[in-house]
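And now, chain A:
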Amino acid sequence: MSSDRAGGQPGPGGQPWRGGQPGLGEQPGPGGQGASREGAPALKIDRLSVRYGHITAVASVSLELPAGAIVAVLGANGAGKSSTLGAVAGSVKAHVSGDVRLFGERVGGRPSHRIVARGMVLVPEGRRVIAPLSVEENLLLGAYRQRSHKQVRAKLGEVHELFPVLRERRGSPAGLLSGGEQQMLAFGRALMADPRVILMDEPSMGLAPAMVDRVIDAVRAINALGKSVLLVEQNAVAALRVASYAYVLDRGRIASSGSAQTMRSDPVVAEVFLGLHESASRASAEQGPGRSEAARS
Partner candidate 1 sequence: MQTIASISSWYANNETLIQEILIYALLAFSIQVALRSGIFSLAGVGFYAIGSYAAGLLVKEQAWPTALAVIAAVLLCALLGWALSVLLVRLRDLYLALATVAFDLMVGVVALNWSSLTGGPLGTVGIPISVTTLTIFITVLGAAAMLALMQRGTIGRTLVAVREDEQLARSLSVNVRRYRELAFVISSMLGALAGAYHALLFTDIQATDAGFELIVLALTMVVIGGFGSWTGALLGAILLTWIPIELTSIGQWWDAVYGAMMIVVATFIPGGLISLVTIAGRASRGRARPSLLRRGSAAAAPPASSSGA
Partner candidate 2 sequence: MPGAPAAGEMLQQLINAIVFGSVLTLFALGLSLAWGTLDVLNLAHGAVFIFAGYLTYELTRQGALSFVPALIVSMVGAGAATVALEVLAFRFIRTRFANKRQAELSMLVASIGGAIIIDQVVSNETGATTFGPPSSIFKVREYHLTGSAGITNIQILIVVVAVLAAVGLDQWVRRSRQGRAVRAVAYDPVTSGLLGVNVSFVAISTMFVAGALAGLAGVLLAVNLRAEEVAVGQDYLLTAFAILIVGGVGSVRGAVLAAYLIAIAETAVVAYGPTQWRDGIAFLLILLVLLVRPQGLFAKAQFQRA
């Protein structure tokens, strides 16, 4: 029922940004068919739909994350961002259809712990630290699938290097950290699994502007470690500072997409995200994708 049209999607076919990213040397071609392949994109989502009972939260969304890139997904409240990430990471309780490939390997439909084992980790919305466990225990939990004690210690060292605050507060219950510190813990915990791809769900949510900058710096640092990052955000200004490419999600469909540079000057994005967040996003929800497509062409 949801395969009616790909019209919500911009650009030619399912390859919205071919050649559109100047900064990426290892720009891939279309995703491979078989198991993990060198040239395949880190993550390729093809016609993903998510339904909760009668409610369709995500309708035939396709997007690509090139290896080593940071790609942003922007959208207002309820646009379907978390549903998309949850479906990709295997954690939503919903009816999911579509194809998800990680470096060319099919991972759609697997339970979340299997997906972690394949090298993709979700940093969930609202950080979701395990409050009663200590900071260090949270980090060790991130390395749950790693049985070698030595390697876990080495990873812990790397994460402490990146986020010194996690070393300072290692013994205190994670629930007592500040929001920003908890976000660092959530990042650190994801890195402990040594993933190739990290999905981030609104890491800047509820943080003061100074802290948002630190989060963005952290995203850049994580990317510098070689991790491909799919960054979901409502804070478009912040996200477009690190991302090379961006999609706009509106009511479960891709409403527009383009390189970060074009998106920064995109009138829809400007109106929806760069102005007054709250009121503007509501306005876009009312006007819908038709308008955003019109604005693009």
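A word on the picks: all candidates are chains of the complex that A comes from, given by their letters.
Here, a contact is a pair of C-beta atoms (placed from the backbone, for glycine too) under 8 Å apart; a residue touches a chain by one contact, two chains touch by 3 or more; residues count from 1.
What you are looking at is a predicted structure, and each value in this text was computed from that prediction instead of being measured.
*Asks:* All of 1 or 2 sit in the same complex as chain A; which one actually touches it?
*Replies:* 2
*Asks:* Per the contact definition, I'd like the list of chain A residues that touch candidate 2 in the complex.
*Replies:* My answer: residues 89-91, 93, 111-113, 116-117, 121-122, 124, 128, 130-133, 137, 140-142, 144-145, 147, 173, 175, 189, 193.
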